[in-house]
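Shown below is the structure under consideration.
A single protein chain has been omitted from the complex, and every remaining protein chain is retained in its original position.
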Amino acid sequence: MIDGSLPSDAASSGPPGLLEVEHLGVSAGSRKILDDVTLSLPDRTVSAVLGPSGCGKTTFIRCLNRMVELSPALKIVGSVRLLGRDLYDREVDPALVRRRIGMVFQRPTVFPQSIFENAAFGLRLVHADEDEVDRSVMDALKRAGLWDEVHDDLDRSALALSGGQQQRLCIARALAVKPRVLLLDEPTSSLDPHGTQRIEATVRHLKEEIAVVIVTHNVGQAARISDRVAFFHAGRVVEVGATPDILERPREALTEQFITGRFT
Amino acid sequence: MSAVPASGWADWFSPTELVRFRRRHLVDRWIGRLVPIVFLVAIVPILDLIFWISQRALPTLTWTTLTTNPTGNAGGLYGPIVGTVDLLLLGLAIAVPLGIVSGLSSAIFLPFRWGEVVRGAGDLLVGLPSVILGYFGYFALVIYFGWGASLLAGGVTLGFFMFPYIARASDQAFSSVPPDLKDAALGAGARLRQYARRVAFPIALPQILSGIFLAAAIGIGETAPLLWTALFSSYPPTTLSQPTGYLTGLIWNYYDEPLTFGTEVTLAFQAAFLLIVIVVVMNVIVRLYAERSRKKLEGLYG
Partner (left out) sequence: MSSPLSPPEPPARPRFRWAQVPPLLAAAFPVALLIGIVVTLAVAGLGFGWLLNPSVNWNPSTGDPSQASFGILVFVVGSFVTALPALVLVLLLSLAIGAATALYLPRRVSLLLNGFVDLLAGIPSVVYGIWGFWIVAPVFGTTLNPWINTHLGFVPGLGGPVPSTGIGIPLAIFVLTLMALPLTAVLVRESLLAVPVAYREAGLALGATRYEVFRRILLPFARRRIGGAALLGFGRALGETVAVFMVIGDATKLPFNFFDLSFTVPGVLVGQFDSAFIQPNYLAALAQLGLVLLAFSLVINVGGRWLVGRVGRGGIAMPEAA
């Protein structure tokens, strides 16, 4: 039941993506941060949200699990559907949305607890039984590619880990509650090349089971790990398509300028 | 907050998780509703205090109350009002320059470690029970210095009392000047001293003024530091060496007199009323002023 395979999965094959974003707009006062964004994010795929700093990438993925509502100043229009179900429906509680659509932030946010307790954080919220917690934590640490490094000292403080390990622990923590979609907001921007490489390897594995949406302003990273790219500029989607198509044969001038580094 | 999810979610979560979620959601919602009630613990006493003290003070509070001296079991508040002002001014005359310069030094001139020592000592002074300062004032100033119980001894003790508040405000004000300005000024060849006076001081001033106001508001309400240094008097002081009355002292001396013989208790309530008005007004001014200057400061950063 909570293993992440949703019953309607089989039915929704093909074009209708796992997450459907339609006419999404976000504004702060009179200023539009996102304007009429329509996107389809398929299952078992890494989708990269690419674009220059300040173009609304963070705001966009925060819309996908209603984190955006934590900023009271922002007004949101349009719809986001997970398997056809509108996430912004009044009947839907954001806390439940976030248990199926997990999120990892720019900087690692490990809590001042042991590695194990960090990974178990989301499970403890629902008082899952100990065996289940043990199994889920192990599974999540493996999927996040951290198990081999930490399985001997799960009781050590998570703060003792390196930045890259901490970020993978955050991924494990998000995975432990078995989300259907994982959102990553520039997860490597605070990491060194080695840490970045490990995260990228982890992300490539994750898509075997779930959908991943990763924000990056790094064209190389998008090329290395994503299957699809959506290029954002000034709050709008400029173009979207398979990664090689977008990065090698962009149709739009803005996209080409960005990926060739001639961006102004 | 949206409603607890309906059955439409059954296929996304296990039944146990849904049940538990419903419970967690309700706990959160009720805590969110109940917790703000704690503010009543602050609001009710404040309103009760203001209401009842006004109720006891106002019916017989007249212009004469403010312009005649207390006389045994009748009279007004004139002497203590003047004494309060005199003590406060004398205290500020000591605490303001000393506090500003002390904060300036700890924030700008001294190396960080020494600044921490100065700030730590200031924090300890703020944390001292005020009766300790009263003892200090009595033994050191009244006895050892031989000043006797006087306006001078009371004012200086009150100055010592207010000093750490002003020093702390000044330290924080100077510390919160954007560091780029310091680099820019020193980079342009200014001396530290010139930077402090020409650049940092104007920026820090509003915050320092708030601190002075706050210190004065706290100082005006103090009793214990003055009881044996200024002692008490019903008449306005005419020299620095005379004992001096003050509003808090009047309350202290009169609050438990019997109700049947005179108006002392009413006079004490009237003194309390004046103090509340002064303190509340000063607090509101500081708040509004701080809000305004904070905005200005943000403009500077932005």
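In order of appearance the chains are A and B, and numbering begins at 1 in each one.
The rule is simple: a residue touches a chain if its C-beta (ideal position, glycine included) is under 8 Å from a C-beta of that chain, and two chains touch if they have at least 3 such contacts.
These numbers come from a predicted model, not from an experiment.
In the complete assembly, the contact with the undisplayed chain comes from A:174, out of A:174, A:203 or A:222. Remark: the omitted chain is touched by one listed residue; of B:134, B:154 or B:237 this is B:134.
Remark: the omitted chain is touched by one listed residue; of B:61, B:81, B:104 or B:212 this is B:104.
Residues of chain B that touch the chain left out of the display are 24-25, 27-28, 31-32, 35-36, 38-39, 41-43, 45-46, 48-49, 52-53, 56, 97-98, 101-102, 104-106, 109-110, 114, 117-118, 120-125, 127-136, 138-140, 144, 160, 163-164, 167, 172, 176, 193, 217-218, 220-224, 227-228, 248, 251-252, 255-256, 265, 268-269, 272, 275-276, 279-280, 282-283, 287, 290, 294. Residue positions on chain A in contact with the hidden chain: 65, 67, 69-72, 95-96, 98-99, 102-103, 105, 107, 109, 111-113, 121-122, 124-125, 170, 173-174, 177, in rising order.
We adopt the following convention: only the chains that are shown with their structure count from here on.
Taking each chain's centre as the mean of its C-alpha atoms, chain A lies 49 Å from chain B.
For chain A in complex with chain B, the touching residues are 1-2, 6-8, 85, 89-96, 99-100, 125-127. Those residues of chain B that touch chain A in the complex are listed here as 1-6, 8-9, 11-17, 20-21, 24-25.
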